[in-house]
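One protein chain is absent from this view; the other protein chains keep their places.
Chain lettering (A, B and C) follows the sequence in which the chains are written, and residue indices restart at 1 in each chain.
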Amino acid sequence: MEFLLTPASVLLLFAFFFIGSVGAVFIERLFSDNGKMAGFWGHGFALLGSLLGLAISVSVLFFGQGIAFTLPTVFPNFLLDFRLDGIAAFFFGIISLVSALASIYGFGYQKHFYGKYRLGVFSFFYNAFIASLLLVPIANHALFFLLAWELMSVASYFLVVFENQKEENIKAGFLYFLMTHFGTVFVMIAFFLAYKATGSFLFDDWRAATGTITPLIQGIIFGAALIGFGTKAGIIPLHIWLPEAHPAAPSHVSALMSGVMVKTALFMLFRFFFDFFPGAPMEWGLVIILIGSLSALLGILYALSENDIKRLFAFSTVENVGIILLGLGAGVTFFSIGLESFALFSLAAALYHTLNHAIFKSLLFLGAGSVVEATGTRNMESYGGLIKLLPFTAGFFLVGSLAISAFPPFNGFASEWLTFQSLFIGMTSAEMIIKVVFFIAIGSLVFTSGLAAACFVKTFGATFLARPRTEEAKNAKEVSVFMLLPMGILALLSFLLGINATTVVASLIAIIASIGLIRPVTLQFPFSEFIQARADFAAILPLESIALLLGLVFLLSFGAIWFVTRSRKIVVGPTWDCGTPLGPRGEITSGSFSRSLVTIFRGILRPTRQSTVEYHDEDMRYFIKSQEIRTSMSDPYRKGIYQPIGVVLHFLASQARRIQSGNVNMYILYLFLTLIILLLWATHV
Amino acid sequence: MYRLLRKIALTAKVVVPEKELLLLDTETLGQELSSSIKKLFQGSLSIREVAAGSSNAEEQELTALSNSYYDIERFGIRFVASPRHADMLFVSGPVSRNMTEGLRRTYAATPDPKIVVAIGDGAIDGGVYRDSYGVWNSVSDVIPVDFQIPGDPPSPKVVLASLLKILRETEKSTDVSSENK
Amino acid sequence: MFEHFAQFFFFLDLIAFIAVIGMHLVKSNTNIIRLYFLQSLSVGVLLFSVGLVEGEHSLLWIGVLTLVIKSIVAPIFFARLLRRFSAQQSANNYLSVPLTLFVLLLLVLFSYSNTFLPLGVLAPEALGSISLGLASVFMAIFLLINRRGAFSQMIGILALENAIVLLASFIGLEQPIALEVGIIFDIVIWIVIATAFISMMYRQFKSLDVSRLTHLRED
Partner (left out) sequence: MNTLLFIFQLLIVPALSPLGIGFIRKVKARMQNRVGASVFQPYRDLWKLFQKDEVISEDASWIFRFSPYLIFAITILIGASIPVIAAVPVALDFLPSFSFLPAGDFLVIIYLFALMTFFLALSGMDTGSAFGGFGSSREMMVAALAEAGLLFSLLAVSVTAESGNVVAMVGNLQYLPLQALFPLLIAFLAFIIALLAENARFPVDNPATHLELTMIHEAMILEHSGKRLALMEWAAANKLLIFILLAVNLFFPWGVSLSYDSFSGLLVSTLLVVGKSAILLFGIAFLESTMAKFRIFRVPDLLLTSFVLGVIALAISITF
């Protein structure tokens, strides 16, 4: 066990990923089985690495103090400084858990690529991606962090464009690349400002130099960090790449991207607001809450109107990021007005939802992956009746939908209940502005959870229930056991994490307190007798007794009714459709299901409808040969924000082109003039 | 609003007394229901009305059943939309060619124990449409029929009386048969 | 080391300076080569004499090397090149002669202006030759801008090379020998590239006029 706490284990972990990635490329050249061995090699080593990562994080969280070591490098100001403290170990654990399960899923999913794409290349970038994901929480030096951040973006870019035969993947990859680097610019601004203010790139020095930062610089750093990491997390105005990029990647990679990569951005936000520069003024907390409520509500609305199953989950990631930001924002606000223990509690709620979302979102993405694998298309309109053809996937998918719609016995409910409680506390605070903002947050959270339930009824119903609507859905077959095993584990986890919510919250409060600035004191919660968070123990709603009661009552009523009606027969007949043999076209599809809600929120969603009518005889216009109605959602962000920016940039670029006259002498003249100007400037300054 | 309420409160409750219905001598053709089914549907019965090519005359009479004069609901009988919820099928009209499939599907969709009542002369033996090319002449040619209520169309009182007679007659006869046994 | 021979070195510097001015004015390519010969000769002699005065054997070798390559091999090479393409005459400027002279005047005034006083502190006794060297550097650059013919631009770059070496030697920056050899080696490479470039251009455009290159720019 002690070995796991030494730096050697961390280096061994990254060695696994290195072997996995580089080895796969060679393996692919050696074996000519169109990538099968390379795939197994890559996913195998990724699995090994992630399991080791899981072991390290568990040992750090529960036994050890944490790992911190430094590797010198050639460059003077650039140290590979590793630091795995409590909070980093928590995220390290989530990342390695989800990547371990995704790698198992990868064993089954890779036959999707035989012959079509090169699996050696895939394994290379897959291992690089997971390694960089694991590097991010562990990096303790600004430049080292930027290196890991950039490696993560680049590796995930190549995974997004991996299936390059589809045109939209390439476009999605380009947009993703553009937006992440837009975000990285702001991240760099924040880092370099911090470097300028504290004089060093080491995060430890930043922690030490809390007092010396002027509020203005701190404000700019927070702003830049919020925009930079917000782009990666996918908050609303900066989210347009997320629903393009996540679905384009192979399913187990999009599970990793949605479930875990988004969390690294939130991890860094947590670090910035609580670890490096604690004591942010209250306004930042309120800004985060407003962004959170906006992202939550709009995220689920866009998810509701989506017909592509993976884009729907990408939008729902935007929603859940919003919910996590609510918890984080509440924490910042409470911390600034002095209620440290309530801040601790709402941060525990945010981290708990991060853990839960990582689990049920990757479960849903893996489920979507197996549905796409079985039917070959991502369009929900062509699914239907898959529960009879893919029974296990449907079962796990149902557990995932129940968890994400926050229903009681599952983990989604536990973290949403905690977020609600922390928002209720904020509501009763003295300041009027805090009250108003928390009202907005509660309103948006309650609408979001209602719409989330509607969205996931639509998703599950349109995909799995009723009759298959197309040929592909008819001859879908159940996926391999490699793909079902991780989904089963995730479903079980999301149930277990829901059940013993008390122990999870207690350990989360301990983790957050380990940063050393918030000591948990006895909390007096105005709203629920059930929350007692004392120094070492936090008891929240005993979800296990609710689950037990529900189970008991279910069995009791089932037994009684079975006993009473045991002699009755069950006849299986065709569905009753007023006597007319209505085919599968009569049943409801995802588009028509969400039509009513889309019409209600048409102010926000702005649905567009074009109907083209073709007549037999143009000028007579009486007998219609065919009519086609195309409904879709207009994308206000692309039209409203990104299009104008694009036009302006294009204009500036075309002006700049004129300087390139093609005449060599002209270029030498520019050189000469700049030389003269520099000389003048050098001598006079 | 107040005037409406006062009108409701003041108007007299006029409804066909049950005794009068039971005394009405209607000859309902069809053999007795078993006592267990009768006891089952004694308290509550849901009827699904199928117009199999009927001239809509029977439907007018049946709608009259749920007004305040006949008020079929006080006997626990109500009309339902889906054959899944129904216990009794009221089939009216000689079954036309294109309603055959519909009628068979409705019959299959109704859970047991179920009763089929052919209502109106059209349903019993084709009535005025007998032997025309488009009809089957009678409901019994398509699905097994338990009871028939003759009349073109039978008045609501006759329908109500026959319904009660279907559900309750054995009491009298059982009292009779139990007495003479 | 400059006190006794200041006059002699200033004289050499002056020759190089006049050579560069001549390059602007002369019409035919062959004359440009001759002027280049003159300039490299003065640079070579300067280096040789500095070597003698300082007793630096390495400088002596450098001087001999520059003399051999720059003033003998290069001109012959270029002359043969010109004969092959029979482009002796085609050297004309963008600006008319008076305008060129006016710009040259400006450049000389600029290099003599007090913006470069701080440079004087490096070698107080040779202030005049430093600003003269600086002027010749500026004029060599202007030569590149002004000349239309590709060939004269080649020579312009080599002249710039010489002017820089001259200026450096005056400021006392007799760089470590490696740099000197590097520069000479650079020139050799440059000559090879120039010939390749000229022949390609000639084969493509049938003339050495640079303005033909503009349509290479993709829109």
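The definition used in the following text is that a contact is a pair of C-beta atoms (placed from the backbone, for glycine too) under 8 Å apart; a residue touches a chain by one contact, two chains touch by 3 or more.
Quick caveat: nothing in here was measured; it's all calculated off a predicted structure.
*Asks:* With touch defined as in the header, list the contact partners of the absent chain among those displayed.
*Replies:* For the complete complex, the undisplayed chain touches A, B.
*Asks:* Considering the complete complex, identify which of B:56, B:82 or B:155 is in touch with the unshown chain.
*Replies:* Touching the chain that is not displayed is residue B:82.
*Asks:* Among A:496, A:546, A:633 or A:669, single out the residue that touches the unshown chain.
*Replies:* The one listed residue touching the chain not shown is A:546.
*Asks:* Looking at A:31, A:182 or A:424, which residue reaches the missing chain?
*Replies:* Answer from the full complex: A:424 touches the omitted chain.
*Asks:* Taking the full complex into account, find the residue in A:32, A:214 or A:565 that is in contact with the omitted chain.
*Replies:* A:565
*Asks:* Residue-wise, where is subunit A in contact with the chain that is not depicted?
*Replies:* Residues touching the hidden chain, for subunit A, are 384-385, 387-388, 394, 398, 402, 405-408, 413, 417, 420, 424, 427-428, 435, 439, 442-443, 446-447, 449-451, 453-454, 456-458, 460-462, 464-467, 526-530, 541-543, 545-546, 548-550, 553-554, 556-558, 561, 564-565, 568-577, 582, 584, 586-588, 592-597, 599-600.
*Asks:* Which subunit B residues touch the hidden chain?
*Replies:* Counting over the whole complex, subunit B touches the hidden chain at residues 1, 4, 8, 11, 13, 15, 40-41, 43-46, 67-68, 71, 73-74, 76, 78, 80-82, 84-85, 87, 108-113.
The rule we apply is simple: only the chains that are shown with their structure count from here on.
*Asks:* Looking at which chains touch, is this a line, ring, star, complete or other?
*Replies:* Basically the chains just string along in a line.
*Asks:* Just the number, please: Cα centre separation of subunit A and subunit B in whole Å.
*Replies:* Here subunit A and subunit B have centroids separated by 61 Å.
*Asks:* Can you tell me which residues of subunit C touch two or more of the remaining chains?
*Replies:* Residues of subunit C touching two or more partner chains: there are none.
*Asks:* Mind pulling up the subunit C residues that touch subunit A in the complex?
*Replies:* So the residues of subunit C touching subunit A come out as 94, 110, 115-116, 118, 138, 141-142, 144-148, 153, 210-211, 213-217.
*Asks:* What residues on subunit A touch subunit B, complex-wise?
*Replies:* My answer: residues 569, 571, 573-574, 576, 578-581.
*Asks:* Where on subunit B is subunit A touching in the complex?
*Replies:* Of all residues in subunit B, those touching subunit A are 82-84, 101-103, 105-106, 108-109, 111-112.
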